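Here is the structure we will look at, set down as structure tokens.
A single protein chain has been omitted; all remaining protein chains appear in their positions.
Order as written gives the chain letters A and B; numbering starts at 1 within each chain.
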Amino acid sequence: MTDEPLLRVTALSKYYGSRIGCEDISFDLWPGEVLAIVGESGSGKTTLLNCLSTRLLPTSGTASYRMRDGQWRDLYRMSEAERRFLMRTDWGFVHQNPADGLRMTVSAGANVGERLMAVGDRHYGNIRATAVDWLGRVEIDEARIDDEPRAFSGGMRQRLQIARNLVTGPRLVFMDEPTGGLDVSVQARLLDLLRGLVTDLGLAAIVVTHDLAVARLLSQRMMVMKDGHVVEAGLTDRVLDDPRAPYTQLLVSSILQV
Amino acid sequence: MATPLIVSEVSKAFTMHLRGGIRLPVVANVSFSVRAGECAVLGGPSGAGKSSILKMVYGNYGVDQGQIIVDHHGQLVDLATANPRTVLSVRRDTIGYVSQFLRTVPRVSALGVVAEPLVARGTERSEAHARASELLGRLNLPERLWSLPPATFSGGEQQRVNIARGFITDHPVLLLDEPTASLDATNREVVIGLIEEKKLKGVALLGIFHDADVREAVADRIIDVTTFAAGKVAA
């Protein structure tokens, strides 16, 4: 682990008029660390994720990111060009619905290659070879490279979305319910794949999920949100094995045992 | 350092918010230390708080009061108040843990499960796998199982994978939560042997053993957990 965090969030708040989206959120995220944000619908976890990923501007507070050159930058003071560049190179965003993160009408290969072309890769052969490699890493048969994601199953689409995000070697990936809407068996495979990729690539990730099992499997650290506030935070197994806040205890006790 | 683990005046209670906020005291004033090269065993009946103490030392349970001092990279760290990142670092390099049950991960082979702590510490995958094979061999896990995910293994097989995973690293402190519970006599002997080797290497071991034979064989000292019963001070 390096001595400096990757992302520093201080007193971040987002209000929708007088309604609280999320309020006074502060935390640091270190390289290679996976943070799970859990909570029920409406708890503000997605608002927080969207603020962190600069898809939404917070009402107040700051978020600083350590760029690849080591410089700290205030995310909300960067120009839009810089932010968009960051989002397609050093960051990834995995949507719950793969159709939101994929181009459904272009081939799987082009979906993976788009980021490479966006940063100036102009060699078709290399782009395609990289796409083949990444399809393999997310367990999609190379023979499907020229198929459109429309012809893919939900699990395959989600894996393609992951490959599309990881091809530029990002250091930070945001995930919004990455396993939501998938069959349990498909979920397990995806989680396992994600877990492997996160470990192998040393990715830092912020994963929003309402599924505590997902949090347990993927994250080292978690924050529990309710009504826009963080009610409990800490090591994932500490929070899950010894929940302190009333709401966390309710969440943990609500898990169905199989 | 001769005493890598010092537990000092630690208290723990659970507050059950779902049951009207009742407070269940677990232990109070827990104080002991474990020296390098010794195996201290937590003794006492079920429910006395042995597992809770182990979990506090590993960080799974929060600590209400007191300190848990561990020698981490030559620095003293208080696990009771350490931030999550420090706890993770301590777990990676200083405190190992053999839990009672294996938390299996789908699609990762037994060999991979065992080798993982070494890989996480930067050991080459091939070398980590070689050491994992050696340990699984010693624990008499049939070689045909090594490449399979342990989810479908029997209790004893899973336990051996778990033990191998816990013993593969050279953490200076090793926590053992009933490692021999579902093992046959032969494999219990293997585990006793492994514990002896750790002691010789100067590892401080803290364990729970219900099996009296194993306890007799490995324990240098019994820490009687009933003396930390929460009721005694809670009043």
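Going forward, contacts are C-beta pairs under 8 Å (C-beta built on N, C-alpha and C of every residue); 3 or more make two chains touch, one makes a residue touch a chain.
FYI, contacts and distances are computed from a predicted model.
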Query: Looking at UniProt, which of "Alpha-D-ribose 1-methylphosphonate 5-phosphate C-P lyase", "Branched-chain amino acid ABC transporter permease", "Cytochrome bo(3) ubiquinol oxidase subunit 4" or "Na(+)-translocating NADH-quinone reductase subunit E" names the chain that isn't shown?
result: "Alpha-D-ribose 1-methylphosphonate 5-phosphate C-P lyase"
Message: Using the touch definition given at the top, which of the shown chains does the missing chain touch?
response: A
Query: Per the definition of touch given earlier, which of A:G17, A:G70 or A:G125 contacts the omitted chain?
result: A:G125
Message: I'm checking contacts with the chain that's been left out. Which of A:A110, A:L182 or A:L203 qualifies?
response: A:A110
Query: So which of A:D146, A:D183 or A:D200 would be touching the chain we can't see?
result: A:D146
Query: Which subunit A residues touch the hidden chain?
result: 80-81, 84, 88, 103, 105-107, 109-110, 113-119, 122-125, 127-128, 145-146
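By definition in this document, only the chains that are shown with their structure count from here on.
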Message: Considering only the defined contacts, which subunit A positions touch subunit B in the complex?
response: 1, 30, 33, 188-189, 191-192, 195, 199, 217, 220-221, 234-235, 237-238, 241-242, 244-246, 249-250, 253
Query: Any idea which subunit B residues touch subunit A in the complex?
result: 14-18, 55, 59-62, 84-85, 87-89, 105-108, 120
